[in-house]
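For this depiction, one protein chain was excluded, whereas all remaining protein chains were kept in their positions.
Moving on to subunit A:
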């Protein structure tokens, strides 16, 4: 053993702090910037609006963060959002089901799709990016087949509560996001499954040799990813009041950006839900603020792409430094 001394670099303490909470400093900086740049930004109405806008993203991001922790990726989340959206709408309108049954079946379907991803990835040992990309295309196709590409509308009024209702001043989607995030944080930090996610993501073989059923962990994680995407699909359906084939288009990239911004490593093994929330909020504040500043949609696309690139670059740099 080497001698323990009292030497502690001040710079080291700060960088440790920045690594833990740096993402919240970025969020704070953005909030301050937009508050100054736009007079319409800093008020409770707009901020709650931002929270509601990002809630779907936040819900999906929890499952997606799990997948990234395992060192995988789930490109199918956007299409699961779409499919659940269409299936639930179709069951209520075309089949005349009660909303509760329609929601339950649609959610079960999303979980089943996630399980299928996990099963293929674990047992056939295919790269997750290929499996979930193929799944994305298949699911999107199925969604088009069901509705012929046309919107489905005319739901029972009660259904609108999920996406449009409030508890006090708080929109219900925000509450759902809070519950999902809390659940995600609990799973990660308190349960043995959470510990397994980190173990498998950090070193799959060592995890297996420690007696972890790696396949079971993969089934669970991809199932949760599918399920949470399904939850988001229901919320979106209720908010927009019509089933749309484009409802989840491109969602996977926003979710990926949010997670990586939130410090979840794309190579697996590192990440915390509390920081994923920050990543989600940053994306939300950014798009809200840019709209308020009247920045064109196309410029927003460019900015989002740059943000994703920078976030992944920072992640890679940090890993290089660590090794």
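Here is the rule we go by: a residue touches a chain if its C-beta (ideal position, glycine included) is under 8 Å from a C-beta of that chain, and two chains touch if they have at least 3 such contacts; residues count from 1.
As a working rule, contacts and distances are computed from a predicted model.
Chemist: Report the protein name recorded by UniProt for the chain absent from the figure; options are "NADH-quinone oxidoreductase subunit K", "Sulfite reductase (NADPH) hemoprotein beta-component", "Cell shape-determining protein MreC" or "Ribose import ATP-binding protein RbsA".
Modeler: For the chain missing from the view, the UniProt record says "Ribose import ATP-binding protein RbsA".
Chemist: Quick one: which of A:63, A:269 or A:284 touches the chain that's been left out?
Modeler: A:269
Chemist: Decide which residue listed in A:126, A:160, A:178 or A:212 touches the omitted chain of the complex.
Modeler: A:212
Chemist: Using the definition of touch stated at the top, determine which of A:191, A:296 or A:316 touches the missing chain.
Modeler: Per the contact definition at the top, the residue touching the missing chain is A:191.
Chemist: Take the complete complex as the reference. Which residues in subunit A touch the chain that isn't displayed?
Modeler: Residues 1-5, 7-9, 12, 190-193, 195-196, 198-199, 202-203, 205-213, 269-270 of subunit A touch the chain absent from view.
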